[in-house]
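Now for subunit A:
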Amino acid sequence: MLKILLSLGLLMGSLFAKETLTIYTYDSFAASWGPAPLIKKAFEKKYDCKLKFVATDSAIGAFRKVQLEGKNTKADIVLGLDTNTAELARKSGLFAKHHTDTSKLSLPIKWNDDTFVPFDYSYFAFVYDSNKLKNAPTSFDELANMPKNFKIIIEDPRSSTPGLGLLLWVKATYGNKAGAYWKKLAPHILTITKGWSEAYNLFLKGEADMVLSYTTSPAYHIIEEKKYNYKTANFKAGHYAQIEIAGMLKSSKHKDLANKFLNFMLSDEFANIIPTTNWSYPVVKTKKGLPKAFSLLYVPSKMILMNGKTVEKNRKAYINEWLKALAR
Partner candidate 1 sequence: MLKIDKLIYNYKNENEYNFSLDAKRGEIVGIIGASGNGKSTLLDLIAGFLKPTSGTITFDGKNLSNLPPEKRPITILFQNYNLFEHLSVKRNILLGINDSSKKSDLQKVRQILEEVGLNGFEDKKALTLSGGQQQRVSLARSLLRDKPILLLDEPFSGLDFDTRVHMLELVQNITKTKDICTLMVTHEIDDCKKIADKSYEVKNGKLTLL
Partner candidate 2 sequence: MLKEYWRFKGSLIPGLFVSFALLTLAVLLFLTLFGATDANTTIFGALNQRVIGLLKFTLFQATLSTLFSALLGTLLAWSLAHQPRFFSRSLLIALFSSSLVLPTIIVVFGLITILGRNGWLNHLSNYLFHHSFEGFLYGLSGILIAHTYLNASFAARGLLHSFESIPKERYKLAKSLGFSTFKRFVIIEFPAIKSTLFSISSTIFLLCFTSFAIVLILGGNPSYNTLEVAIYEAVKLDFNISFALELAFVQLSISVILVIFSSSLKTSVSNIKMQESVIPWRDAFGVRVLQKITIFISGLFFILPLVAIFHDGITADFTHIIKSVVFIKSFSTSIIIASISSVITVFFTLFLANSKRNFALYYRIPKSGIGKLLAFLISFSGTLYLAIPSLVLGLGFFLLSQRFFAPANFWATFALLSANILMSLPFSLSVLYPSMLKTAKRYDKLCFSLGISGYERWKYCEWPYLKESIGYVLALSFCLSLGDLGVISLFGNQDFSTLPWYLYGLMGSYRNSDASGVALILLVLVLSIFIFVPKLFKGDGFAKN
């Protein structure tokens, strides 16, 4: 009798004690319409485990949450930071090295980070409505020289990753003259929002002629809304890339499973989910290929990406320069 009970107990235990992997990420990734539910389903099936996504307001928010929780954190992985904020996270010393073979990555750059693994990427770009705007600018200079009532909406680099991306993009393009360029651009900036969502919603309401978003944004309108009028302003000199990354925490009690997840991010299954849920490019080429709508998107001829260490070292100074240039 005791034996039966014991074995029943063990059975029950094994049923309920499935290993759980916890991932902190930003809200739209974890949302019911985001990639998280599909990834959860696929990963749980493959490795007979449980996968839990915890959403915070932003990727930095997710990382700060881990930092605040310290050793007690339930997180095994932080997912959603990008190369611009990677150094900030690396400095914390909370992240462990990964064991993922990154050779099969198909990124516009060579990846040699030993801590963080990329899972998707896109390029920052200005999105416009081609029904309203015929001649979109093809460079930053053209943008600044648009007619007086031509307005754009950008995000604040202090609270949003696209905002920081644009700041670095301009910095990489103009160097010492970045401040002067911002001064020239200032009259065209309708407003600067806290996050991407406010900016994009204002743009969709028709408030501005262009908004800072991604080269992949039009794909959403094509696939979900069958609208072909949203296009990106293509800058000949190149576009700044955003490569989103994930990293495993040293404090994780499920390092094995965490490593499996980081590997899983480079699988076909994961790569097929990304385009139509996170509206960006996957980091590996799959057999199935990208959705048809993606072929209509502009692929920048040149990618711009600042070194993460440079970004971290100069971020404060760049932001101050930006603030000073725009100060009234």
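Convention: contacts are C-beta pairs under 8 Å (C-beta built on N, C-alpha and C of every residue); 3 or more make two chains touch, one makes a residue touch a chain; residues count from 1.
Behind the choice of candidates: all candidates are chains of the complex that A comes from, given by their letters.
Predicted, not measured: the structure shown is a model, and the values here were computed from it.
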item	value
Subunit A: touching candidate in this complex (1 or 2)	2
Touching residues (chain side subunit A, partner candidate 2) in the complex	27-28, 30-34, 53-58, 60-61, 64-65, 67-70, 72, 149, 151, 156, 158-159, 186, 189-198, 200-202, 204-208, 220, 224, 279, 315-316, 322-323, 326-328
